[in-house]
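The other protein chains are all here in position, but one chain of the complex has been omitted.
This part shows subunit A:
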């Protein structure tokens, strides 16, 4: 793990990069990294995030600044700007059931080619996908999902980069921290090694590439 400023971290991300962002309706989202993506005008992003949040909050800021070219998400209904950009064909949107979304990312982080899920069988979601029978039950083959960068937000990080998350701000963060080439983390509090007990570490330090310094 290397400690860097938010400016240095975002300078590493090229325009057009694929970026996973943790958070659920902006809760547990690395706001400082998103603000800096907007400030450095990193356009053409391929964004992987549960939802489009709301304008002015979380990944909603990326839609405000029209920086997203492609979106993979489960729900965008609460962000009218993202809806407009989708209906106006400014962004390509792939809508994925939420359980499938998280399992595809988990597979990407765990060395699996994909997962078999009953979710979506017999619906529009099944179009173009392989259907596989196991013991008489039908499943869809859903392929693994990875990104060049994962932008993660945690509650605690120690000096080594061990992470712990708070309440419902955990959501997709620990899963995404496994599924990208480069993992960049913002935290509420940086604490000495040992403050997070081994049993309470949710993302082990070796998974974290860059920790954004506070202040």
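In this text, a contact is a pair of C-beta atoms (placed from the backbone, for glycine too) under 8 Å apart; a residue touches a chain by one contact, two chains touch by 3 or more; residues count from 1.
The definition used in the following text is that contacts and distances are computed from a predicted model.
Enquirer: The hidden chain: which UniProt name fits, "ABC transporter ATP-binding protein", "Acetate CoA/acetoacetate CoA-transferase beta subunit", "Cytochrome d ubiquinol oxidase subunit II" or "Stage V sporulation protein AC"?
Expert: The record for the missing subunit names the protein "Acetate CoA/acetoacetate CoA-transferase beta subunit".
Enquirer: Of A:18, A:85 or A:100, which one is in contact with the hidden chain?
Expert: Checking each option in A:18, A:85 or A:100, the one touching the absent chain turns out to be A:100.
Enquirer: Specify the residue from the set A:123, A:143 or A:214 that touches the hidden chain.
Expert: Missing-chain contact among the listed residues: A:123.
Enquirer: I'm checking contacts with the chain that's been left out. Which of A:18, A:46 or A:173 qualifies?
Expert: A:173
Enquirer: Suppose we count only contacts with the excluded chain; which residues of subunit A make the list?
Expert: Residues in contact with the chain left out: 24-28, 50-51, 53-54, 73-78, 83, 86-87, 95, 97-100, 102-103, 106, 117-125, 155, 165-175, 202.
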